[in-house]
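With one protein chain held back, the other chains of the complex are shown just where they sit.
Entry: subunit A
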Amino acid sequence: MDFDLTDEQRLLAESVNRFVSDRYGDFEKRKAYRAEAKGYAAANWSAMAEMGLLALPLTEEEGGFGGGPVETMLVMEAIGRGLVVEPYLATVVLGLGLLRGAGGPPELQAQVAAGEATLAFAHQERQARYDLHDLATTARRDGDAYLLDGAKGVVLNGDTADRIIVSARLSGGRRDRTGIGLFLLDAATQGVTRRGYATQDGLRAAEIVLEGARATLLAEDALPLVERVADEAIAALCAEAVGAMETLRDLTVDYLKTRQQFGRAIGEFQALQHRAADMLVATEQARSMAMYAAMMVQEPDAAARSTALSAAKALVGKLADQLGKEAIQLHGGIAMTEEYKAGHYFKRLSMLNVLFGDVDHHLRRVVAAGGLPD
């Protein structure tokens, strides 16, 4: 039992935190990044590549960091603190995670690590909601490639990704757990229609329609891989939530200290002090659960891993929701304005909740498993 970071991890945390405070410390800059062509700052993405953040999961021989869940946690926590808009989750956590899990082309991995290509994971379908195995998109063989047909929804950064990893059925019915393949698709391929849009939290996503779109096979019977990488994404989102929660809590506490009403700082009122104290309790519990997620995501028993990650997502989701709402309430009217930071953290926390399964979904999974693994 050990909660210490290694020296390398400490250095990573320091450099990514410095990056986030440099680039996102002035909240106005975030607006400018979002206004760029891809909805994020090309310069930030290059800087992340230079720092090695995009090569995080690659081994040192591959020119990477050899990073695991703890390293991802450190990066994602910083991303949460700054409400970073660059497509780290989509490209590195999901995209590289799947590519590596499926033994995808090393040249592409190297391109991604260098910041020369971005990735997206087109998996979710409207009817499936959060069920990872519910899949109607089909793949049929055509020579040494496959043709994909179907519709994918809310694909994170799917509007600008250069390559898209698509899940599609090689066989079986919509809700079968077997017969799901993973495919690699060039976003510019004929038969791919993308409708890109902003999300409520200022990020980007797309609806993607596939009509005979030509793709190469990455992996057959890929559901276990999809589930594992989805759990890695959940661990990453938990860490991002913790970063956002802590920042929002600090912002709220600072406001309580400065906002004067009735001739004193409102933080002198005990009714508000206790609610601020509960925000601290919530962030510490969420942090513990994000650590649990980071440690359990490597659990070899897939069922135990999944239940643990569901537990983490459920609790972090619940605490993030509570804390976000409290932050708005304790601020009062100022937090209702688009101009002020707090509302943006609240919105991101709310949207984190509906990615990869909401609180009810994950609680149901814990219940179905009969409780947490030992």
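Keep this in mind: a residue touches a chain if its C-beta (ideal position, glycine included) is under 8 Å from a C-beta of that chain, and two chains touch if they have at least 3 such contacts; residues count from 1.
What we mean here is this: contacts and distances are computed from a predicted model.
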Name per UniProt, for the chain absent here [options: "Spermidine/putrescine import ATP-binding protein PotA", "Pimeloyl-CoA dehydrogenase large subunit", "Fe-S cluster assembly protein SufB" or "Nucleoside ABC transporter membrane protein"]: "Pimeloyl-CoA dehydrogenase large subunit"
Residue touching the undisplayed chain, where the options are A:Leu148, A:Ile328 or A:Leu363: A:Leu363
Omitted-chain contact residue, chosen from A:Leu280, A:Ala304 or A:Ile334: A:Leu280
Subunit A residues touching the omitted chain (full complex): 1-5, 9, 70, 253, 256-257, 267-268, 270, 272-274, 276-278, 280-281, 284-286, 288-289, 291-292, 294-296, 311, 314-315, 363, 366-367, 370-372
